[in-house]
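Heads up, one of the protein chains got dropped from this complex, but the rest are sitting where they should.
Up next, chain A:
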Amino acid sequence: MSSGNGAAPPLIQFRRITKTYGQGQAEFQALRGVDLEIAEGDFVAVMGPSGSGKSTVMNILGCLDSPSSGDYLFQGVPVQDLSRNQRALLRRHYLGFVFQGFNLLARTSAQENVELPLLYRGESPEARHRASREALARVGLNGWEHHTPAELSGGQQQRVAIARAIVTNPLVLLADEPTGNLDSQRSHEIMELLVRLNREQGITIAMVTHEPDMAAYASRIVHFVDGRVASDERTAEPAPCS
């Protein structure tokens, strides 16, 4: 998926992206022309007040939602030209998601939740088992493999969700308020986990948050106001490319 002329395009490129919800009187412009580039290995925190469009950016980044206009290039490939199935395959092979509400399958063990993306990738049962146990170990959940979400604390559920997101070794991890439902101690644990994934494995991370002390873990902070990028400051160098 890389261009052949030597200089690889940025991993993610937004060009004048807009997003409008509703119609007529109820019309609401969530994004009013967003230009944004994210390089491989970066850890970007997206901040802003409610309604500033930060979650919308994240959903478009993850191909969960489509922009009303503008271009989204993923490794130089225009995403809006892809079919539904191609976008699903892009999610399957390159993206991992962590949601504020965890979004684990109910009544399903941690291990089976983590295995799910591998199942859709068509991996063998043995490979699924090994990779899912490894991923759970990486988020510090050895011994909790057979617990269902209802039997886990919020922090543990979010760690299962992170394990599910990283079990496929994605290029990009997209986290929408991953600490939104957690107390401050659990929040810091989760952030340290994300930093480790970014530094040690070179996973590119884009994270939405409204808490400045969570954003402080990132290497770059992008502020959104009224559907536009208001400020973009770098606080640390991106992790070296893996």
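Everything that follows uses one rule, which is that contacts are C-beta pairs under 8 Å (C-beta built on N, C-alpha and C of every residue); 3 or more make two chains touch, one makes a residue touch a chain; residues count from 1.
We take it that contacts and distances are computed from a predicted model.
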Going by UniProt, what is the name of the one chain that was not included in the view, given "Cbb3-type cytochrome c oxidase subunit 3", "ABC transporter", "ABC transport system permease protein" or "Multidrug resistance protein EbrA"? "ABC transport system permease protein"
Who touches the missing chain here, A:14, A:43 or A:99? A:99
Touching the hidden chain, out of A:39, A:116 or A:195, is A:116
Note that chain A touches the absent chain at residues 59, 62-66, 84-85, 88-89, 91-93, 95, 97, 99, 103-108, 112, 116-117, 119-122, 164, 168
